[in-house]
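With one protein chain held back, the other chains of the complex are shown just where they sit.
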Amino acid sequence: MPKLTIDGKEIEVADGTTVFEAARQADISIPHFCYHPKLSIAGNCRMCLVDIEKMPKPAISCNTVANEGMVVNTKTEKVKELQKSVLEFILINHPIDCPVCDQAGECKLQEFYMDYTMTDSEFHEEKVKKPKKVDLGPNVMLDDERCILCSRCIRFCDEITHTSELCFSERGDRSTLTTFPGKQLDNKYSLNTVDICPVGALTSKPFRFQKRVWFLKHVPSVCSGCATGCNIYMDYDDGKVWRYRTRDNESVNQCWTCDAGRLSYPLHNEKRVTRPMVRKNGVLEYSTISDALGEIARALSSLGGDEAVLVGSAQESNENNMALKKFGQTCQIKDLQYSAKPKDDADADNFLIKADKNPNRAGVQHLGYQEFHGGIGVKVVLALEGFSETHLSQLREEGPVAFILLATHLGPETELADVVLPAATFGEQEGSFTNFQNRVQKFEAALIPQGMVLPAWKWLEKIAQELKQPLQLSAEALLQEGFGLKFADLGTEGKILESKN
Amino acid sequence: MADIKFNEANQKKFEQLLKRYPQKRAAMLPTLWLAQEQYGWLSPEVMTYVGGLLEVPPSKVYEVATFYTMFHLQPVGKYHFQVCRTLSCQLRGAEGITAQLKKRFGIGIGQTSEDGRFTLTEVECLGSCGTAPMLQLNDDYHEDLTEAKLDQLIESLE
Partner (left out) sequence: MDVMEAKVLTKNFGVKDSHTLPVYESTGGYNVLKRLFSMKPEEVIEEVKKSGLRGRGGAGFPTGLKWSFVPKDSPKPKYLCVNADESEPGTFKDRYLMELDPHRLIEGIIVCSYAIDCHQSYIYIRGEFVFPKERLEQAIAEAYAKGYLGKNILGSGYDLELTVHRGAGAYICGEETALLNSLEGLRGMPRLKPPFPAVVGLFGCPTVVNNVETLSALPFILGEGPEAYRKFGTEKSPGTKMFSVSGHVVRPGNYEIPLGYSLKKLIEEDCGGMKDGKALKAVIPGGSSVPVLPAKDAMEVNLDYESLAEKGSMLGSGGVIVMDETTCMVKTLTNLAHFYAHESCGQCSPCREGTGWAHKILKRMLAGEGRAGDLETLHRIADNMAGKTICVLADALAMPIWSYLKHFRSEFEAYIEK
C-alpha cells in the first residue's frame, strides 16, 4: 500500500495502482485521450504526462505505477506547458471545425482546447489529407481527419468484443483508422466505439446531425431490450427521446451497451397508442376516457372472480405489475399470469445480451405471477402491454373472451382488443425493472405523457374507481409494498432483492 | 480471383516456418514474404488467406502489411527501382540517379511505366552509405552508381 503525494495531497493506494488512478482516487483529474479504464494501456496520446520529482523525464501517469514516497505534480506551470504542447501536436492535423462537428459539446479535444485557451497555432502547413466520410459499418461513420489515433476503438474491438474489425493502416502521420478492405465494423456492440472515441471521428449513424447535443436533457434510465437491464441515460427534448447513452454500472453493464438496445429508443416516439379505443359493433373506434372506463367496468362487474384473468408483463415495470396485483386483490381476481417475449437463443452472448428479451421477468416472478398458460372458463382478460395475439388466441380457443389492454403501442393485439387504454412507456414515468441478477433498477421519467396517455398504474386506479373500489396508488408505495424497497434505496447501481426463502 | 493457395513448394516452406516459432502469429512476416513472392503483391484475398493460415483476423494482417514499406499492396513492375534518397546518398548524387530514371522511363516517383515493366520508388537509407549513390533493383543492390553505370544496368535488363 504505497503512500504518495499528488499536488500536495497525500494518499495511500493499493499496490500496482497507476499514478493516473491514484490521482483519480484523490479527485484530481489528469487530461487524457487514450487511457480507458476497461482497455489495455496504450500510452500513445501522451496527454497525461506529469512531473514526478526525481524522475529525469516527464512520465505518462496512465502507465506509471505509484510508488512509496513519490511526489507527483499535475498542475504546475511546467506540466501545463507539457500538456499544452502535446495538445498543439494533436491539433495541427485536426480540422478544428467544431461548429460543424457532431461531437461538439462532448469532445474532449474541444474541452481541453478551450481550457488551455490555445491561441492560433504556428502551424502554417498543409494538413495531412485522409478519408472524410467513411461508412464504417451499419451504425458507425468515420471521419479519419478528426481521428487522433488514440486506438481506443481498436482496443475495444480487440479486447471487449474480440471481433477485431478495426486497425490502423500505414504509419507515422499517415496512420489511418480503417477496417480490412471491403469489411465493415459490424458487431453487436459497435456503437460503444462512438462513446469511447474522445473526439468526433466516430459518429453514430442513427444520431448523426439529428440534434445538437447541447439542447438535450437527460435522465438516468434502464434499457428495456433484454434481461440485463443496461444502465443508460435517456436523452430527450421536444417531447421526444433522441438517444440512449450508456450509464456506468460496474456490476451490470460496466460502461457498455449493445447496439440493438441502444437503438431501441424510438419505442418512446413511434406507433404509440394516444387515445382510448373501444370496440363498437365489431369495429375498434376512438372513444372518450369515460366511455372506455365504463366499458371496462361493465365487462368486469358482471363476472365472478375466477372468470377473469389479469396478465401482467415482463415488459412492464415492477410498479405497474404490482398495481395490477393490487387491483386483483381489490376486485378479488386471483388468476395472475404474465406475458413475456419469447427467448431468442440465437441473439445471446456471454457478455451483455441475454436470450431473455424482457427487462422485468424477475420482477413479475417476484410478485408471484405465473408465466402465461391460458385458462378455462375465462370471460375477461385485462392485460398490460406485452400481451400478444398468440396469448389471446390461446384463451379464445375456449370461447369468447373480452380483451382489455393497457397498451403503449399499436400492433396486431390492439387490433383485436375490445378496449384499449393508452399507457405510458417507461420513459414517461418513474419506476423500476428487476434484471436477471434480481437487481431492482430505477428509471426516471424523461417525458410527460402526451394527450391521454397515463402510466398503467394510474389507469388501474381509475378502473377501480369506476368499479367503486377504493384503490390509492403511487409508484413509491407500489415499490415499497411489492419489493420492500424505496426508490432512494436503489441509488445509481440498483439493489439486489433478498431471496424470498 | 482464382483460388488463393500456396503452391506446393511454398506450402512446404510455410510448414517449416511454423516450427521455428512458439506462436503462429510470429510467422506473419515470413508468411507475407512467401505470399508476395508467389503472387507479386498482397491483394485483400491473399491477406485473408494469410490470416486464415495464421489464425489472425484479416485486419491484423492488413495493419502489418501496410506498416512495412516492402510489402506491395498494389502490383509493381517487373523491375522495381528503389533509389536511396537519404543523407549520405544525397550527398553523393542520389537526386541525379532519380532524375535519370524518371527521364528514362517517363514516370514519376511511386509510378509504374505503362508497359508495367518499371516501377520507381524512393526509399530511405539502405545501409549502403559508403557506396553511395545506390539503388536496390528488386532484391539486388547496385552501388557506387554513375550515370554510365546506371545506363548500363538498364541496358542489361530484358
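Going in written order, the chains are labelled A and B, and every chain counts its residues from 1.
Methods note: a residue touches a chain if its C-beta (ideal position, glycine included) is under 8 Å from a C-beta of that chain, and two chains touch if they have at least 3 such contacts.
Since this is a predicted model, take the numbers as computed values, not measurements.
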Candidate in contact with the missing chain, chosen from B:76, B:132 or B:150: B:132
Residue touching the undisplayed chain, where the options are A:6, A:30 or A:90: A:90
Touch with the omitted chain, as defined above, among A:148, A:277 or A:406: A:148
Touch criterion as defined above, residue of A:27, A:125 or A:238 at the omitted chain: A:125
Contact set of chain B toward the excluded chain (per top definition): 20, 22-23, 25-30, 32-33, 54, 56, 60, 63-64, 67-71, 85-88, 90-92, 123-132, 136, 139-141
Absent-chain interface as seen on chain A, which is shown: 41-47, 49, 57-58, 63, 82, 85-86, 88-90, 92-93, 122-126, 128, 148-149, 151, 168, 170-175
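Here is the rule we use: only the chains that are shown with their structure count from here on.
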Centroid spacing, where centroids are CA-atom means, of chain A and chain B in whole angstrom: 50
Contact footprint of chain B on chain A as seen in their complex: 163-171, 178-183
Complex contacts: residues of chain B adjacent to chain A: 44, 47-48, 57-63, 66-67
